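Can you keep this structure in mind? I'll have questions shortly.
Selected chains only, in their assembly positions.
Order of writing sets the chain letters: A and B. Residues in each chain are counted from 1.
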């Protein structure tokens, strides 16, 4: 990979998340990192991955990354396009999604998510975009993968607002709430991968990216992060993965006149 | 049979101060021109309903038209925040904005319930989240067969729904295709009137040479008897788009961030592009 510059943290994150997609998986993806992730997977090891966008697009095959969830690019060459009520009722709630990708402004130790407000709801410091599809994606998809940039302001001890339930308050919470999917299987960041402990559901650092110091990950986390005894050192992006991802972004920028930014 | 009217007349005839108004369109086919006309006519105290407020409601909120917002995701897609929406919520400028906040799944179901003449929608949703704490319109129902508890939200029934579509035919039927969102539901859920702006009025959808959907597109046809007014407004979705006619102006979505971030710059932009009478020529 001599002709490539060193991967950026976002590229490392995108590649790691893409690798979590099995070939043939039906993926519910939002705009930004999740979309880049799923499209990278489709162009590398998972050509049979089915990309579902909440705008009603099933089996999208975009040539460039969409800027919005409803770009015309998504409907062209899709397997099918359906109305939005049908998308949420028949396809998401109906249990047809294998993997839901979600971002968030805050994540807690049970992988619950906040994308609503920072501060008090009625007098917020920062008003965020809100729930969108997240609560029901996290409820109904067979598994959820959370993709965020690692910082103590993102991985926090306590959410300002619970927009989306991951593992609630721990073991058994999802069943008590009637959530049909298994919940978050991983929180993938630009530093490493956190997975819920099978016994406690608490997010545990199970892998770090190439060159990342596990202690730095602990320091970048807002709660006392547990580290798995068999911590994995994740392989860096391959030259092929990076080339495909960069080509995708380059064609996207050329097509849109602007870069497709993270959500 | 709907009336074919200039947009100005259609809005003047149907949108009143204090109305519950829905301008729908999921990223695609957002009725921006109609939103601008509502701002130009100075409507006030509106309850604005829309899953994704997008730029069109950022503008109406910033122009002081709105008292309340019913929504499920309020961002500039792929860019970031809606600064006018944030300013209204965080600082009450130009006036405070009440929020009724849902998830997409709930709003989509509420639209379907509104179209169906039902008082409420049922979904497996909201469980364990803080949303019901701040939204008293999220309640629970119990399945009479399994005993399971599910979420219920009231049906959406705006006074007026406004959408943008690709085509109307001369008989007043409307056709849209591509990403069709919740527009059929929003039109059918309207209590008093449904207004449609279209790219083009054609003799007949089936006539040779008339543009039409691709093999994988969703298609929604709204028969004339559910539409009250049709206005031909080519480009009326800009900076959103109409598949087959226009493309999304992604550069404008990115540029909006800087325009909307600053109150004065926003006002200047609105004056120049929306509020001056000359802008009505669009």
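By definition in this document, contacts are C-beta pairs under 8 Å (C-beta built on N, C-alpha and C of every residue); 3 or more make two chains touch, one makes a residue touch a chain.
Worth saying up front: this structure is predicted, and the values here are computed from it rather than measured.
Engineer: For the full complex in this file, how many of each chain are there?
Structural biologist: Full-assembly copy numbers, per this file: A x2, B x2.
Criterion: only the chains that are shown with their structure count from here on.
Engineer: What is the distance in Å between the mean C-alpha positions of subunit A and subunit B?
Structural biologist: So the centroids are 28 Å from each other.
Engineer: Residue numbers of subunit A touching subunit B in their complex, please.
Structural biologist: Within the complex, subunit A touches subunit B at residues 31-32, 54-57, 66-72, 74-85, 87-89, 92-93, 116, 121-122, 124-136, 139-140, 161-165, 168, 173, 177-180, 256-258, 260-261, 263.
Engineer: Under the touch definition given earlier, write down the residues of subunit B that touch subunit A in their complex.
Structural biologist: 26-28, 51-52, 71-75, 77-82, 85-86, 89-90, 101-105, 108-109, 111-112, 123-131, 134, 148-150, 178-182, 184-185, 214, 216-218, 220, 241, 243, 247-248, 250-251, 253-254
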